[in-house]
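As structure tokens, the structure follows; a few thoughts come after it.
Every protein chain except one is present and positioned as in the full complex.
== chain A ==
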Amino acid sequence: MMAERSRDARLSAAFVKVADTLIDDYDVVDLLDTLAQECVILVDSDAGGLLIADTEGTLQLVASTNEAAEFVEVIQLDAGEGPCMEAFQTGAGVTIPDMSVEDRWPAFRAAATGQGFQSMHAFPMRLRGQTIGAMGLFSGATGELSESDVAVAQALADVATIGILQERSLRDSTLVADQLQRALDSRVIIEQAKGVIAAQTGVDMHTAFTILRDYARHHQLKLSTVAEEVAERALTLPATARARAK
């Protein structure tokens, strides 16, 4: 249990961080990446993933705290048939306090427990009637999140969702779809850029992503911009970018 004071401080810091990414012309992938990272820390989870619906209503993984293929697979199973899909469809949170007694989604459960996860909570990304995706927070221990943890993570998710929807939806609701599609396109470019970095430096995909993100933050560039330049091979990132950014 985190001490109350340090928790308050971290909570404010998380809101400031998420709000900070909502500047003009912000990067949706950056925002969702920050959201997932901050929520995992705040509620003391072990991993988190964020899914956004594409134009056909299929959930796509846009950000995750762990880029290893095994974790990505867990999230993708969840996107097809699992708590995140349910949270997306119903607009309500889904709690699995103990995976070993969960029988609604056997394939998802098998993958999640195979990766050592014993519990998880799925949060809808919603604003009024509109749900744009879901966030899953996974833990290696059994047990439910406290009410305040759920409230905090949902509030952070709500802030991010408002940020995505509010700005343009007033003018034209179809622009939300444009923006979400851009986020999905960015994610593909990030994967291509990770491949470029992995082949250039010999690191694994998770490290490749860290190099990419740290370079973008260090140089105050958009993650998607850096990824595009790397994928176009107009920019070669130093393998030491991570160390330098710290």
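Everything below uses one rule, namely that a residue touches a chain if its C-beta (ideal position, glycine included) is under 8 Å from a C-beta of that chain, and two chains touch if they have at least 3 such contacts; residues count from 1.
The rule is simple: contacts and distances are computed from a predicted model.
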Protein name as given in UniProt for the chain not displayed, "Spore germination protein KC", "Sugar ABC transporter ATP-binding protein", "ANTAR domain-containing protein" or "Protein glxC": "ANTAR domain-containing protein"
Where the unshown chain meets chain A, residue by residue: 53-58, 60-61, 69, 72, 76, 79, 172, 174-175, 177-179, 181-182, 184-185, 188-189, 191-200, 205, 228, 231-233
